[in-house]
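Excluded from the complex is one protein chain; the other protein chains are retained at their positions.
First chain written, first letter: the chains are A, B and C, and each begins at residue 1.
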Amino acid sequence: MSSPAAKKAKKTFVGEKVVLAYSGGLDTSVILKWLSGQGFEVICYCANVGQQGEDYDAITKKAKDCGASKVYIEDLCEEFVTDFVFEAVKANAQYEGRYLLGTSLARPVIAKRQVEIAQKEGAKYVSHGATGKGNDQVRFEMCAQALDSKITTIAPWRDAEFLEKFKGRGDLLAYATEQGIPVSSTPKASYSIDENLYHTSYESGILEDPMTAPPPEMFKMTVDPLKAPDKVESLRIEFAKGIPVKVTNKTDGTVKEKPLELFCYLNEVAGRNGIGRIDIVENRFVGIKSRGIYETPAGTLLREVHLDLEGLCLDKEVVRIRDQLSEEFARLCYNGFWYAPEMELVKHAIDFSQRDVEGAVEVALYKGNMTVTGRESAKSLYSADLASMEIENGGSIDYEPADAQGFIRINSTRLKAYHSLRGCPASLKTDF
Amino acid sequence: MSSPAAKKAKKTFVGEKVVLAYSGGLDTSVILKWLSGQGFEVICYCANVGQQGEDYDAITKKAKDCGASKVYIEDLCEEFVTDFVFEAVKANAQYEGRYLLGTSLARPVIAKRQVEIAQKEGAKYVSHGATGKGNDQVRFEMCAQALDSKITTIAPWRDAEFLEKFKGRGDLLAYATEQGIPVSSTPKASYSIDENLYHTSYESGILEDPMTAPPPEMFKMTVDPLKAPDKVESLRIEFAKGIPVKVTNKTDGTVKEKPLELFCYLNEVAGRNGIGRIDIVENRFVGIKSRGIYETPAGTLLREVHLDLEGLCLDKEVVRIRDQLSEEFARLCYNGFWYAPEMELVKHAIDFSQRDVEGAVEVALYKGNMTVTGRESAKSLYSADLASMEIENGGSIDYEPADAQGFIRINSTRLKAYHSLRGCPASLKTDF
Amino acid sequence: MSSPAAKKAKKTFVGEKVVLAYSGGLDTSVILKWLSGQGFEVICYCANVGQQGEDYDAITKKAKDCGASKVYIEDLCEEFVTDFVFEAVKANAQYEGRYLLGTSLARPVIAKRQVEIAQKEGAKYVSHGATGKGNDQVRFEMCAQALDSKITTIAPWRDAEFLEKFKGRGDLLAYATEQGIPVSSTPKASYSIDENLYHTSYESGILEDPMTAPPPEMFKMTVDPLKAPDKVESLRIEFAKGIPVKVTNKTDGTVKEKPLELFCYLNEVAGRNGIGRIDIVENRFVGIKSRGIYETPAGTLLREVHLDLEGLCLDKEVVRIRDQLSEEFARLCYNGFWYAPEMELVKHAIDFSQRDVEGAVEVALYKGNMTVTGRESAKSLYSADLASMEIENGGSIDYEPADAQGFIRINSTRLKAYHSLRGCPASLKTDF
Partner (left out) sequence: MSSPAAKKAKKTFVGEKVVLAYSGGLDTSVILKWLSGQGFEVICYCANVGQQGEDYDAITKKAKDCGASKVYIEDLCEEFVTDFVFEAVKANAQYEGRYLLGTSLARPVIAKRQVEIAQKEGAKYVSHGATGKGNDQVRFEMCAQALDSKITTIAPWRDAEFLEKFKGRGDLLAYATEQGIPVSSTPKASYSIDENLYHTSYESGILEDPMTAPPPEMFKMTVDPLKAPDKVESLRIEFAKGIPVKVTNKTDGTVKEKPLELFCYLNEVAGRNGIGRIDIVENRFVGIKSRGIYETPAGTLLREVHLDLEGLCLDKEVVRIRDQLSEEFARLCYNGFWYAPEMELVKHAIDFSQRDVEGAVEVALYKGNMTVTGRESAKSLYSADLASMEIENGGSIDYEPADAQGFIRINSTRLKAYHSLRGCPASLKTDF
């Protein structure tokens, strides 16, 4: 017995182009060589989504040295912030109540440009170095298939021959030496990292034991709250249509208004105040529980203040329905369904809900804490007169306390019917 | 035109008993006198749900002095923790994504004992001092109607005659003087407070302006993170069937195991580390937006660690469904539907989901931060082998990376159909 | 004790205008006189929403005879179909899985015109003859308050004085005689009826016993399936953007394309074939269970064929999310929240989902049965090649049967982990 894929795999790829998502690291360099060995012309593609400290010239050189016919270094930062991160901000997107989707959001923007390059280059194949147990393979490939169903993805880490050849890091290093691939002298980290301007994630290796706390030196975007300044830093963040449009640092007067600049500035300020770390066990789409540690400074802060502003601007039943859509958004994004018809519907509805989410939130940052100290909006649905316990009527909105009696009594009707027909829910006591 | 209630109201209450929820404060003392004036025999009832600094002897004396025929001081702390707070812990209950329901949870336990007293005393009426614009009137009365539909609630703050007579605090003070009700010399706070062992809430008065930050001296259960100790305190919290059963302070060796004691200890430790404050605009059941500030030290901590343990012990789809039930739980609890048939269903289902939520979570507390540093469970569904990116197969659970290809491709089937039939979702670019 | 409403009620209404929703029947004629007696100038308003057999001239004359200062007869049929009924068609709206919302949908269009008349006339009051136990009072008044919060509704059937005066039909008749109100010689039906072009409903009276079947002669829009023709009548119904745009009777060649005409024609054809009766116990918003019998011929048929067409045109996950929105739509509509912010969101999202719901459905009608015999769409997502079990690949959409293996195995990962860690769900037997 054998699979049809196996049979087809015997074909040669000579003359075919493949666009490889290339990081410059050991794995994708080995894959580059290996794809060349299969007959492919390999076009390397490196997406800049804000990961720190990359030397794109060095990456380009290494790719060329390893045999790439062409190298694309693509700056996707602006697009990533405006079309992906800000969609998540509008949605308050959070997977399983905790994870802010930093990796999940970056995958579609990376995959989209990879498909665009493939189309431009006339390549029928794309390739990546994601493993066969994770979410990223799913996200990359779901997006690619949605955007261009004619393009085939080659995932070496799921390929039997490749897996047979490369059973561990030792095999990769030996192959690199043999093939003349330059190898970094830095020893491999004891965990793996994914980085973009929205977040940095850490998993695998020593982090696979859920009882092991992460090493303190691991973090890249945030300081430990213990080491954060022992003083408050205050921000005023303004929103329009549910997205941040202006940040004012009330402590030092800095102002930022352009999306990417504003977002990076929030990363900096939130990061230096120790905001945005989580350490969780989450559920991958492939059904595996996984332990991940994330730092998402600006994202954590923006979710908090956006939620707060919505408290002023959104009707409570709109919030209830939007909350269901937010969960859909998070699950779809996490699972790789960014370019799915249901995601179009969810985003369309969330956008509508955000049309009046505008105003400002003031927030004090201190050693991992974000304390909202005030909020205001021209579109506020909050009325101090209506809220007040002191004033008999609700000011411009007529409110009669006496009406609450009928409200309560009618709401109780079915409870009274239920309990009188079925008996009391709690065994009431009289022996006390 | 007139309401039937108005007509009936002309009846006399001489010879009738009423059980008044009595706090010893100005409002309920005036209500006590006023009810007496209507002909009622007034039985006072003061529930101890853990509010700090109460002098129950003084309350008893004051009630008697004001004409109460009898005074019940009822210690409901244990029942409140085990039957109400721990239900919320199991459910991860949070209203509108932020409020931990501290007041909402206390209302049904208070109302239940009030009904029990009424039944024991043969009283056909109960009364409370809640206003006509808030949630508490709803919660008290919904519970009372569910538990005994023959009992009528008298809510003076919705009564036309009472409202006519008492238009402000001045009227209450004048009446108190006239009737010989002792008045505290402490000036009225510039906001109102509700307190129990789960939380303290602050609203109204100066807090009605959502741009006004609360005064720093306001808080009662938590220190300001700025003033919390500049060192970490570590706890190990153990759970069985979704509720905490043991707390060990790893810093000083303290151990607590009894529900009430354990809970109060967590309040103390979380409180001294500045954990559990929120400041939000929420939506009352009566449709009014309201600004509230809450401190819920133990509740905030327990929600965090319970969620974390569930990450290990619960299947991802169980979590998804339980999350919907949690939202129902929160909304029902907030709106006063504790003794409703749908709440029975929700609690029954959540209980079932918690049967294997057991194990321990270790957490470091520091200046408002709760950092989970490890978790373990004999019922863990997490498998390091399965999660590992390093190992080809999943250990005891067979996992073939190659299978992911089919998983992805089949999940993409409808996306490919959709996009090939309807055109690509994003206008792909090739001019870069 | 008394209510503030009672106090205010002592005021006089001399010089005030009230717009009364007037049907020409006994109840609203008595209300007209009674309102006049309170000092009001009464403007009568009769909405034509397609109820059969009304003599609007006679209604106008009767209103004038009873003292109305002015009478508005408003034809709302077209608006009712396009802006209300068709919204329900797009949403597949059904309350509690069965009720098609015929009365609920008519209330907002009636209330809207009533408010418009009040604004035009400078009236500060509106009034209706709905009872104090039903849904209609809620729907009329919620809509009125949303559309103009300055307008007050007078609901005599909730007014203590009115209720005291009119305890039963006898009192109404006596008052009519006394006041010279002409009374129809037709004896009162043993149930109550509500009628519009979408449906006719029957409740109350003899129908209050849920074991009592309705009298066969009761129905107005549909024939009994037993008496329907013993032959099939075939229709082709075409949709665009989720609403019907053309109906062709394939049996006799009739074609209809204008919304109102098309809808009325479907009523006629579905009605004569015995389609659209239901007999249910439903839950009123006020918490009372109620037995209602409804006939909704065109609505029942349109829901069936619209659902069928969506089967072709909508992605499955879009359907899943839209189904949740449909339930919201139905509940909001039933409860009177037509002009609510959350309804705007729901309608906006449903509209988006319907943008590609176009095509034709052919359906055979026969004695209460609607059998879809075919459907087609230029926007179909159905692919016979892809669906086929016969063809190895999916035609234009590539589908590899072998991929299903990975799909299944990955979907099973968490089930295997769960059962191997927790033990098998069913006690498997080997003793057979």
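Basically, a contact is a pair of C-beta atoms (placed from the backbone, for glycine too) under 8 Å apart; a residue touches a chain by one contact, two chains touch by 3 or more.
Quick caveat: nothing in here was measured; it's all calculated off a predicted structure.
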In the full complex, the chain left out is in contact with A, B, C
Across C:L173, C:M218 or C:A402, the one contacting the chain not displayed is C:A402
Per the whole complex, from B:A91, B:V286, B:L301 or B:A360 the residue touching the absent chain is B:V286
Residues of subunit C touching the missing chain are 5, 74, 92, 96-98, 112, 115-116, 119-120, 131-134, 137-138, 141-142, 145-149, 155, 157-160, 163, 167-168, 192, 203-205, 208-213, 225-226, 230, 232, 274, 277, 279-283, 286-291, 307-308, 311-312, 316, 319-320, 323, 327, 331, 336-337, 339-341, 344, 362, 366-369, 371-376, 380-384, 386-390, 392, 394, 399-405, 407-409, 411-412, 414-416, 418-420, 422, 424-426, 428-430, 432
Residue list for subunit B contacting the dropped chain reads 3-5, 149, 283, 286-289, 315, 317-318, 320-322, 324-325, 328, 337, 340-342, 344-346, 348-349, 352-353, 397-398, 400-402, 405, 410-415, 417
Interface residues of subunit A toward the undisplayed chain are 1-7, 9-10, 38, 154, 159-164, 315-317, 356, 379-381, 383, 386, 394, 396-400, 402-411, 413-414, 416-418, 420-422
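The rule is simple: only the chains that are shown with their structure count from here on.
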Relative to subunit B, largest Cα-centroid distance belongs to chain C
Per the C-alpha means, the centres of subunit A and subunit B lie apart by a whole-Å value of 31
For subunit C, residue numbers touching 2 or more other chains are 3-5, 315, 317, 397-398, 400, 402, 405, 410-411, 413-414, 417
